[in-house]
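With one protein chain withheld, the remaining protein chains of the complex are depicted in position.
Up next is chain A:
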């Protein structure tokens, strides 16, 4: 039978660990969003070197396992003289990994904007940065939102991998609880529910943002 008392006893510890998971995820989300936009713009650049470099980056990052990337940054980087603590290594890996996916999401959203929109901006006398800031980014938000949130949810779930390098996140805390109490079912049930709650928050944010952005449609 499920031990309900046990769940009540351990839930504060797991809730505390949620803060770590959420903190790591949101930090990585912020970094990878900015980096993803930058990489998307490089990909769209008319300079061959820049777009090729961005293409290669996306190719490698999306084509190799996240776990391998985490090991490379945490265990292999010290050989180059750079030793990162587990937190930094975790956030860096998640940020680099997600930035590749975000760049593809932003690139396709930007490319979905009708060329007439940017031509109107150019014709009015805007420079490239003004066009980006005032026209391209606002118009990309709506098409980018669903896949963006999808990737953000993946990022949050993937953050559980940092438990392997001993970051005390939700997953790591769960493991340490059941390895001493052997209540695997109870712990996994609670942990699963907590992940679900966190990803649901992102889902709710998507729905409300979609409604906020729906007053216009790009034609």
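We take it that a residue touches a chain if its C-beta (ideal position, glycine included) is under 8 Å from a C-beta of that chain, and two chains touch if they have at least 3 such contacts; residues count from 1.
Please note the rule applied: contacts and distances are computed from a predicted model.
Of the candidates "Oxidoreductase", "Amino acid ABC transporter ATP-binding protein", "Protocatechuate 3,4-dioxygenase" or "Formate dehydrogenase major subunit", the chain left out of this view carries the UniProt protein name "Amino acid ABC transporter ATP-binding protein".
Among A:2, A:124 or A:204, the one in contact with the hidden chain is A:124. When the whole complex is considered, the residue among A:40, A:139 or A:167 that touches the unshown chain is A:139. Interface residues of chain A with the unshown chain, by the touch rule above, are 114, 116-117, 119-127, 130, 134-135, 138-139, 215-219.
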